[in-house]
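Okay, here's the structure, questions in a sec.
Right after this comes chain A.
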Amino acid sequence: MMVLLALVVLPIAAGFALYALPRADRTLAKGIATGVAAVTFLAGIALRDQSMSVRWLARPFTAAFHFADDGIGFWIALLLALCTLCAVLAANVPRLRDFLALMLLLEGAMMGVFLARDLLVFALFWDLMLVPVFLGLLGWGEHPSTAWRYLIYNFAGGLTLLLSTAAFGVAFGSTDVIGRSGLAHLGYIWGPWIFAGFAFAFLVKTPIWPLHTWMPPTYSDTPPPMVAVVSAVQSKAGLYGFIVVGMALLPEAMHAATYVMLWLGLISLLYGGFVALVQTDAKRIVAYSSLSHLGLILVAIFSFNALALRGALIYVIAHGLFNAVLFLVLGFIEEREETRSLPRLGGLARANPKIAGAFAIGALAALGLPGLIGFAGELIMLTGIFSAGYFWPALIALVPIVLAAAYMLRLFQDIMQGPEIPDVPIRRDLTLIEGLAVAPLVLAMVFFGVNPHALTTFDTTLYVSASELAP
Partner candidate 1 sequence: MNSALLPVSLMSYVGLSAVIFFIGVGGVLLRRNPLIILMSIELMWNSANLLFLAFARVWLNNAGHIFAFLVITVAAAEAAIGLAIVVVVFRRTHHVDVDDVRLLKG
Partner candidate 2 sequence: MIANPYSGADWNAVVPLSIVAVAALVVLFADLVTPKGLAKRWVPVAISAIGLAGAAFTCGEGWGHSYAAFGGGFMVGGFATVFQEIVIVAALLSVAIYAHVGEDENFSGGLALLLWSTSGAMLMAGAGSLMTIFLGLELLSLALYCLCGLSPRATAGEAALKYLILSSAASGFMLYGMALFFGATGSVALAALAGQAVESNALFLCGTALFLIGIAFKLSLVPFHVWVPDVFQGAPLPVTAFMSVVTKAATLAVFARFAYAAVTGPHAQAILAPVYVIAGISMIVGNLGALAQTDMKRLLAYSGIAQVGYIVAALAGSTALGLRYAIFYLAAYTFMNIGAFLVVALLSTSKEEGSALAAYRGLGRTRPVLAAAMVLFLLALAGLPPTAGFVGKILILSANFDAGYAWLAGLLIAGTAISLYVYFKIVGLMYGRHERPHPTEVRPVAPLAWAGLVACVLFTFVWTFDPLGPSNVLPLVK
C-alpha cells in the first residue's frame, strides 16, 4: 500500500512541490528531484505482491482506484523508475526546476498507467501522461507545431480509449478488471467496437505505421532527458495495453484483428528500418529504429504464443534500456556540439572516449549483439513467432535485424569515427554525473543480457491461454 502510494503519488506530489523552490537554484532542484526519483526506484524494487484498492464509482459500473503489480507491470514500472532517475540526473536544460517538475509528473502519471488494475484508472493516467510531455515540448522543444502534432494524435487515441472504457464498463458492469482473464464474453455487438477503440489508442501510442507520424519530430524535438523516458517507457504503454487489455479481456476481438495487426507490425518494422538507413539526423535515426523494433514486438504479441510473449516482454525492457542510453548520450553530444546532423559530426571517439564507449554499448544492444539484452529478446521473440506457425512473418522480421546492424553502425561510425571536424574545439568528456546517469542503464543491459529469464517471472498463461480460449 505504502509502496504503491510512493510510486504513484510521491512523484506527482513532489513534482508540484518543486515549483515552490526558488527558480534560480538549479542544484537544489536537481538534488531534490534526484532524491525523489531514487526513492521511487527503491520503492519499485520493493514492489512485490502489493495491492491497494479504494472505491471510486458504484454506478453506472463499479470502478476503484485499484493498483497492484503483476509480472509485466512490475518490470515496466521498474524500467520507468530507473529511466526517470537517470534522466533526472542527466538533465541540464534551461529553467531546470520547471523541467524536473514535469519529469516527476510524467513519471507519476506513467506509473499510474502501468500499475492500475482498473480500466478507468488506466484511462485516467493514460490521458494524464499527455500533459507533461505537451508542456515539455511547448516549453523546451524547437517547434510548437511538434507539440501540437503530439497532442492531437495522442489525444485522439486517449478519447477512443475513454469511449471504449465507458462502453466496456456499461457492457460488463465493472472496470476493475485488469489482470483478470476469462471474463464473460461481451458478445459480437460490443466486443469488436470496444476493441477497435482500445486498439486505435494503443497503435497511436506505440506508435505503429501509419499512425507514427507524430513520433519522429517529437523524439527529435523533445529535450533528451524527457525523450529518453518517453521513447523508453511511454511507447510501451500501447504494447502493454495490447497484452493486459486486448489479450486478457477481449480475446475474440483480438484474434479477429490478428492479420491486420501482423501486417501493420511488419510494415512498421520494414518501413522504420529502411527510413532509418537514410536519415541524417541522429535522433531521427533512433526514432525510426524504434518504429522498427516496436513493430517487431507487435508481431510477437499477435502471434499468441507464450514464448513470443515472453520474448516481447524481454525486448520491451531491452528497447527501453538501449533507447534511453542512446537518447541520453545523443543529448550529451548535442549539448556539446550543438548539432545532431551526421554530416557535421565526426571523430568524437578520440576526444571523448567515454561518450563513445557508452554510445557503442547502446548501439550494439540495439543491433542485437549476443550477450546484451537486445539479442536475447529478439531471439526468443523470433523463435516464438516461428513456433506459432507464422513462418513468413518470422522470416520478414529477420530483415530489420540486418538493417539495424547497418544503420546503427553507420550512426556510430559517422559520429564517433572518421575525420574530426576541424573547427570544433576540444569538448570535455563525460562528466561524473553524466556517467552516473548512464551507468545503471548500461549495467542493466549487461546483467539482463546474460540472464534474460530473470525478467520473465510473470505468468504468461494468464494472457495466452485466455486468448486461446477464443474461437
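The candidates were selected such that all candidates are chains of the complex that A comes from, given by their letters.
One rule holds in what follows: a contact is a pair of C-beta atoms (placed from the backbone, for glycine too) under 8 Å apart; a residue touches a chain by one contact, two chains touch by 3 or more; residues count from 1.
Computed from a predicted structure; not experimentally measured.
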item: Selected partner (touches chain A in the complex), from 1 or 2; value: 2
item: Of all residues in chain A, those that touch candidate 2 in their complex; value: 19, 56-57, 59-61, 65, 120, 123-125, 127-128, 130-131, 134-135, 138-141, 144, 147-148, 151-152, 155-156, 158-160, 162-163, 165-167, 169-171
